[in-house]
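In this view, the complex is presented without one of its protein chains, the others remaining in place.
The block that comes next holds chain A.
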């Protein structure tokens, strides 16, 4: 908003095009720039650490992809809380992995003994069926880290016969519908599924033109 008469305000483009950014890129990168960029990239790298089969403390990533039949991913605090309240317990599930990351919005905690208010990304395995894996990701994974998260996490598991379920939440205000969102009975469930998913979906599919973005989309 302009603050005084005659002030010219550059309107931000919906297309996400930023002229200053492209002008900056246009000039040659100096060795210092390159070094800074490399350091920043290193800082924003994601580490996926898995516990060794013997149950010792987390080591480096698994050398071989492990078998996985069901992978449930809860993204965001609400979905993570849902899993904590209704699914997870210390009797049937054990922690088998953690994702460590940093970005401007959050840093994941170093422990596996987390509080609900912490930012964390943990993997649990069902003790009675070790091919069932669960991920609680309450930290925000930034745009430039989402692809990395995806590749590093899925890179560790066998994808044959794998069924993935992603749980996430969005504000009702973001939902586009003919009527006003004020009168919508909320909360409500919507789903997206790949054509390979043959089972019955427990709720209606997400109608156009609504979309999902960020880590759940990735």
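Here is the rule we go by: a residue touches a chain if its C-beta (ideal position, glycine included) is under 8 Å from a C-beta of that chain, and two chains touch if they have at least 3 such contacts; residues count from 1.
Heads up, the rule we're going with is that contacts and distances are computed from a predicted model.
Here one chain is missing from view; checked against "Ubiquitin-related modifier 1 homolog", "Transcription factor ILI6", "60S ribosomal protein L6" or "Proteasome assembly chaperone 2", UniProt names that protein "Proteasome assembly chaperone 2". Considering A:111, A:163 or A:181, the position touching the chain not shown turns out to be A:181 (whole complex).
Along chain A, the points of touch with the absent chain fall at residues 11, 13-17, 19, 21-22, 25, 37, 143-144, 146-148, 175-183, 192-195, 205-218.
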